[in-house]
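Worksheet for the structure shown next.
Only a single protein chain was left out; the remaining protein chains are all shown in position.
Chain naming follows the written order as A and B, and within any one chain the residues start at number 1.
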Amino acid sequence: MSASLLKIDNLRTYFYSRSKRAFIRSVDGVSLAINRGETLGIVGESGCGKSVTALSVMGLITATPGVITGRIDFANGTLHRNLLDGLDQSVRLSEEEGRIMDVVKDSGAWQRQSDRLQRGVRGGEIAMIFQNPKASMNPFEPVGAQIVEAVRLHTEHTGKKEAEQRALHWLERVRIDSPRLRFHNHPYGLSGGMCQRAMIAMALAAEPSLLIADEPTTGLDATIQSKIVDLLAELKAEIGITTLLISHDMGVIGRLADRVAVMYGGRVVEEGGAQQVLAGGEGNHPYTRALIASIPGAAEVRQKSYLQAIEGDVLDTINIPAGCRFYERCNRVTEAVRERCADCEPQLFDAGSGQRVRCWLFAP
Amino acid sequence: MRAASLKPLARLMGRELLMTFFLLIGVSVVVFVILYLAPGDPFSVLLEGEMPTEAAREGIRQAMGVPTTWYSQYFAWLGKMLVGDFGTSIRTGMPVLPELLRVGWNTLVLTGGAMLVTLLVAVPVALYSAVRGVTLISWPLTILAYVISALPLFWLGYLVLYVAMRHFGIFPFAFASLGSEPKLIYFLLPILVLGLGSGAISEVVRHLREESSRVLDEEYVRTARAKGASVWRHAFKEGFLLPVTAIMATKVPFLIGGAIIVEQVFNWPGMGRMAWQAAQDRDYPVIMAIAIAAALLVRIGTLVQRVVYVTVNPRASQE
Partner (left out) sequence: MKRFRQRPGEISEFSDLPLWQKADTIDLLYVGYGLLIVSLVVASYLLGALQWLPHDPNALNLNLLLAGPGTPGHLLGTDFMGRDLLTRLVLGIQAYFLPGLMAVASALFGGTVLGVVAGYRGGGAGLIVTFLGNLIDSFPRLVLILLVIAAFKPDIWYIMAVIGISNVPAVASLVQGKIAMLREKNFIEAAVALGLPTRTIIAKHILWYNCKALLIIQATLGMAEAILMETSLSYLGFGVQEPTPSWGNMVQSGANYFLQGNLWPSTAPALAILFTILGFHLLGDGLNNLLEGKRGR
């Protein structure tokens, strides 16, 4: 049995922009693997495809023109399933020069097949928490009832009383204050931080084997953010749950992730151990270095010095360039590789100790 | 916990009832103003009956102390209405209220049934196109709903009558005393015509489709999906119950208006026919009573919708 709990292989998720009559290549050939018990962090600027990757795994891309191809293999115990199995039968793609240009899709059949594949996996084996926790909870139902639902759907505690006990237990576990009161509150009575704790309780209440946390701290106050990160770190130590953590915040990733993948323009440009990737030095992808350099350190704040921003705009995901996707903004191009950078996209080169970098500077 | 959450609910209900009360006062003012401005001093006639001459009128006024200023006339009229005295019909000389209650029931059957027909047709079309978007099935259905809504209601009624008489040999006048027993279908045909032709269907389709597709895209519904829970269980309140009650409440007056036409076509003895007769004869005690009664029905419909809203929506107390 392989160590990977989830293995994503060449995932492509495209959207269709009606107003431009063109495909937006949000995720364009991503391969990742999450091993049992580890926390994999995905970082990148907004629009690089992090969240879309997570939503694709969960089968939550509902916008009808969304096209998803590739494999997503989930394996836990006796359950082995490719979550995109057979979906290609309801989609017909025509490619030109390796780019999808024309799609005919039977959305109904597609959705039915996707829901069938997700049955028993979504919510039960894989649970997810989102950014903007207040909008993510059902405003019409008490918080407790929403957690009870997760317990009854996915665990052996299907009795009403029993499930309520479990839900309350989880509310206490996420250290929400006055859990008994919150159990009966509607989400509008809770602060953003409390809502996120309740969301985490709801996700964990299903006793999943994989937790996907999509920007769990974004949009919360700074002090609340660090408390939520503390909570996640604590739960990780206690439960040891496998986690896919998505964040644009290097600090959050640094605190929680064992391994890190950096995404840019719908692709993974670097992956490896958290230590190596977050070093942000010579041994890293120019994009990773730039990302890390743009975090203000305490010293810069004190001296009121300028922050290092990354030059240029985020990649245009409609017109993908032929060469390296970061070429336009890259400040480390040397004359030796310039031609290759401009014309030819690099693959992920091995940089030793399990680290891989998509950059010609690392070509053997 | 439970008891504490009931209290604001009671307060909200109280607020809705108060609002309904104020609106009904407003309704009476509107009716009064229209009649007060009308030529021929209908209010004096209403309060003191027809007088042969102006001199006789003066005499009666002084003898009976009939109010003559506009506000005293209004309050006198309002006071009479509150004790159930809507005056007597000019045409028949009979008190208005008992007759109104008798025919009002027939109109309730007609409009209530029509409402059901509207929902039975519109809801599946709306939900289908909300989930699937514009498809080869949903588009023609939507257009058909639009076409039926755009037809003159009485023409549709005549068409149904024509088909019923010519091809099935039945005379679907539910209340006609032709000796034969009225059959269920005789009641169904007018109800179907009103339900399909009142113009409510296309609006229900439009509103429900927009609201439910908006709610299906909400983040909390995505959470429900991510949880493996039933999407519609979570989307039901905001994506179905609230929009349906909201739009149906606004369609009550349209259905009552349509009932006037359908009652005429099918000889259905309801409030609509009574209103038509009253407008013909300028029988204002009757038409006033009908206007008030119709407004009362509309307000009751809206009150039901508001009660559903504040009961379902935990945030209502914050508005």
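The rule we apply is simple: contacts are C-beta pairs under 8 Å (C-beta built on N, C-alpha and C of every residue); 3 or more make two chains touch, one makes a residue touch a chain.
Predicted, not measured: the structure shown is a model, and the values here were computed from it.
*Asks:* Out of A:20, A:161 or A:302, which touches the unshown chain?
*Replies:* Of these options, the touching residue for the absent chain is A:20.
*Asks:* From the list A:39, A:276, A:317 or A:355, pick the residue that touches the absent chain.
*Replies:* The single option touching the absent chain is A:317.
*Asks:* Sort through B:12, B:31 or B:235 and give me the one touching the missing partner chain.
*Replies:* B:31
*Asks:* Consider the whole complex, including the chain that is not shown, and state which of B:22, B:70 or B:168 touches that chain.
*Replies:* With B:22, B:70 or B:168 as choices, the missing chain is touched by B:22.
*Asks:* From the list B:221, B:291 or B:310, pick the residue that touches the absent chain.
*Replies:* B:291
*Asks:* If the hidden chain were put back, which residues of chain A would touch it?
*Replies:* Spelled out for chain A, the touching residues are 16, 18-23, 63-65, 100-107, 316-319.
*Asks:* Could you pull out which residues of chain B are in touch with the chain that's been left out?
*Replies:* 19, 22-23, 26-27, 30-31, 34-35, 37-39, 42, 133-135, 139, 146-147, 149-155, 158-159, 161-162, 165-166, 199, 202, 206, 210, 213-214, 217, 250, 253-254, 256-257, 260-261, 264, 275-276, 278-280, 282-284, 287-288, 290-291, 294-295, 298-299, 302
Everything below uses one rule, namely that only the chains that are shown with their structure count from here on.
*Asks:* Inside the complex, what are the residues of chain B that reach chain A?
*Replies:* Within the complex, chain B contacts chain A at residues 1, 132-133, 216-220, 222-229, 234, 237-238, 312-315, 318.
*Asks:* Using the touch definition from the top, list the residues of chain A that touch chain B in their complex.
*Replies:* Of all residues in chain A, those touching chain B are 58, 60, 62, 64, 107-108, 118-120, 122-124, 127-128, 130, 132, 135-141, 149-150, 153-154, 184, 186, 188, 199, 202, 206.
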